[in-house]
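Every protein chain except one is present and positioned as in the full complex.
In order of appearance the chains are A, B and C, and numbering begins at 1 in each one.
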Amino acid sequence: MIGLDKNGIAKRIAKEVKDRYYVNLGIGIPTLVANYVRNDISVEFQSENGVLGMGPFPFEGEEDADIINAGKQTITTLDGASFFDSALSFSMIRGKHVDLTILGAMEVSQNGDIANWKIPGKMVKGMGGAMDLVASAENIIVAMMHTNRAGESKLLSKCSLPITGVQCVKKVVTNLAVLDVTQNGFTLVERAPGVSVDQIRQSTAGELHIPAHVPEMQLD
Amino acid sequence: MIGLDKNGIAKRIAKEVKDRYYVNLGIGIPTLVANYVRNDISVEFQSENGVLGMGPFPFEGEEDADIINAGKQTITTLDGASFFDSALSFSMIRGKHVDLTILGAMEVSQNGDIANWKIPGKMVKGMGGAMDLVASAENIIVAMMHTNRAGESKLLSKCSLPITGVQCVKKVVTNLAVLDVTQNGFTLVERAPGVSVDQIRQSTAGELHIPAHVPEMQLD
Amino acid sequence: MIKKTVANIQEACEGVSSSMTFMFGGFGLSGIPENAIGYLSSLDISDLTCISNNAGVDDFGLGLLLQRKQIKKMISSYVGENAEFERQMLSGELDVELIPQGTLAERCRAAQAGFPAFYTPAGYGTEVAIGKEARDFDGKMHILESAFNADFGFIKAWKGDEVGNLIFKGTARNFNPNMCGAAKITVVEVEELLPAGSLDPNQIHIPGIFVQRIFQGEKFEKRIEQRTTRPRS
Partner (left out) sequence: MIKKTVANIQEACEGVSSSMTFMFGGFGLSGIPENAIGYLSSLDISDLTCISNNAGVDDFGLGLLLQRKQIKKMISSYVGENAEFERQMLSGELDVELIPQGTLAERCRAAQAGFPAFYTPAGYGTEVAIGKEARDFDGKMHILESAFNADFGFIKAWKGDEVGNLIFKGTARNFNPNMCGAAKITVVEVEELLPAGSLDPNQIHIPGIFVQRIFQGEKFEKRIEQRTTRPRS
C-alpha cells in the first residue's frame, strides 16, 4: 500500500477540525480522528445514539453497558457532556447544529454523491445514521482508501453502488490525497507524502482537476 | 337565571370523568370540575402549559411563580406529577393520550362545530391550546351557559363566530340541560333540576331532538 | 468543551437590530427572559416580529416592548390580559398572527430539528387554515404548517452551565426548550450559572449545542399573574 495508513488519514483530517466545532465521527477511520485533534482547541464529539461530549475509552473494569458510542463501543464522557434521546440527537444533525461530519465510504462520485450502506446481494448492514447525516450536514469529509481491495478506484464519475446521499460530500481524504468536490469534479488539493500526481491520476476514475501546483500534505 | 349555576354545571360534568382518565380542563367553568370529581376514582389533570398531576391551589405564602396552570393560576402538584415542555404537552393532546377534554364555548353548532376564540372587531384573545385540543380529542365536553347575556341561544344550527374546530363536540352541559351532539343535531339527554323541556326548546336555536322521556339530572 | 458564557446582557444581545424576528420563551409571565426583554426595551430598535405564546401584561414582559411600539408583528396563541396590546391591534398599529398553541410549539421544534414543514389537524376548517395546504391522512384532515425562521431566540432557564447545558424549573419550562436552537442565535439567561461538570449529564433538558450565548441574569422578578391560594384549614 502506498501513501498513508488509516491513522495517517485520520491525522490529516484532524487538521480540518476547527475551534468550537461540534463533530460527528462515523465508524472506522473517522473514529481515529479524535486521537489527533489539537488539544489547544475546543471541540465536542457527538454520537448519534445520544451523547454529546464523548471522552476516551474507559479504564478496564470501568466499562458501563449504558454508556456507548454509535459503534457500540464502551466510552466515557467529559465535563459538560449530556445524554439525550434519538429524536433529539437527529434534531442536532438535521437542524445543522453539528458543524462537521466525518464518515467512511465505499464510493464517492465527482458530483459529491456518496455510497456507503449496501452492496446488493452481498452486504446489507444498513445506513444507520449516515443518510440523515449526509442529507443535512453542510460540512462533510469522507475518510477512505483511494482504491478498493481489487485496486479499483473509489472516486468515480458516478457511484455504482446504491447511494447514501446526493451531492453532499465536500472533501475526500484518502491514503493518497486530499480532494475537494467542486463544479469541475474532484480537484486535487494535496498529495500524501511520497505520492505523485500521476499515481493519484491513475487511481482516480472520476473527473480529476489538477492545479499547476499540488503541495504535499503537512501532517504535523 | 334559571337552572344551574357554574358550580352546578361543573358538578354535573364531573360525573362524566371516569376512573383512570387523564383530563384537560379549560379556563372558566371547566376548572371548577376538578372540585367535584369523586374521590374514589383515579384521575390525573393535565395542563397544556406543561404539567401532569395537578393538585389544588397552594396555601397562602407557598405560591411559586414557576408552577402555574394554563389559566396562569398558581397551583400545586400531587405525587406522581411531571413537568414537560410545550411540544411534549401537545404530543399528549394531539397523540390522543388525554382521555377527556372539557372546555368553554361561545357557540356550539348542531353538527359539533365550536367557536370560542374570537369575536371579530371586538374581542380577540386567541385560541391558546383550544384548536389543538378540539382537533384531536376524541371525547370533548363543552361547559357553558345555554344562552348569552342578551338571552340568545348559544346552541345554533351553524356557528356565527369564527370556529375553533369542526364536528368535534360530543356533549354539551349547560345551566339548562345535558345534550349529546348526534346525527340528529342536538339530542336532549337530561334537564337541569326544575327546568322544563319547553324552556330548553325555547333556548335552543339549533335542531333539537327530544326523546319521549327526558330525565332530570342527578347531581349527587 | 465549547464555552458559551458571555459577560453580560450587552454582549448576549450583540447583533440585534430593527426589523428582526425574535422568539421569546415563556407562558404568561412564567419562564420569560426578563433580563433580555428589559434590555431590548432600552434599545433603539423597532419593527420587530415577535414569536411568543403570550404578549405579557401592560407593564411587564413583552408589554414593555409594546409600550415603546417596538413590535410590528406578534405571532402568539393567546394575547389576553394586555390592554395596550388590544388597543394597538384594534387600531391596526400592530399586526397579529394568532396560531394554535401546539402548532406554535411544533413550529419552534421544527426549526430546531430541521424539519421544513409538518401536517397537523389543529386549525383545520378554521380561519387558521386559510391559504394553507389541507390534506387527508387516514380519513382525517390536516393542514401543512412551516418551521419558524427567527434571528434571535431569548430563553430563560433555571440552571445552566458554561457549555450551555440547561435545566428548566416547573412550568417555567414551557416553550423554552423548544425554542433553543430554533433561531440563528439562541441567547439564554439563567438563575444559576455553573461550571461545566456541575450538572448530571443524564438530567439535562437541553444540551449546549442548541445554545450560542449564556449568562446569569441580574435580577428575576418572576411576577405572578394570577395568585390563587386556598385557606389553611
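Here is the rule we use: a contact is a pair of C-beta atoms (placed from the backbone, for glycine too) under 8 Å apart; a residue touches a chain by one contact, two chains touch by 3 or more.
It should be emphasised that the depicted structure is a prediction, and the values quoted were computed from it without experimental measurement.
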Residue among B:L4, B:L25, B:I68 or B:V98 touching the omitted chain: B:V98
Identified contact with the non-displayed chain, of C:T5, C:N54, C:Q70 or C:T120: C:T120
Per the touch definition above, residue among A:D19, A:D85, A:E152 or A:E216 touching the missing chain: A:D85
Chain not shown: contacting residue from A:D64, A:E152 or A:E216: A:D64
Residues in chain B touching the chain absent from view: 20, 22, 42-44, 46, 51-53, 77-84, 87-88, 90-98, 136
Interface with the undisplayed chain - residues on chain A: 47-51, 56-75, 83-87, 89-90, 93-94, 113, 117-118, 121, 124-132, 135-136, 162-166
Chain C, residues in touch with the chain not shown (by the definition above): 114-121, 137-138, 140, 142, 146, 167-170, 201-203
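Methods note: only the chains that are shown with their structure count from here on.
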Greatest separation from chain C - chain, by CA centre: A
For chain A paired with chain B, centre-to-centre distance based on mean C-alpha positions, whole Å: 56
Residue list for chain C, restricted to those that touch at least two other chains: 109
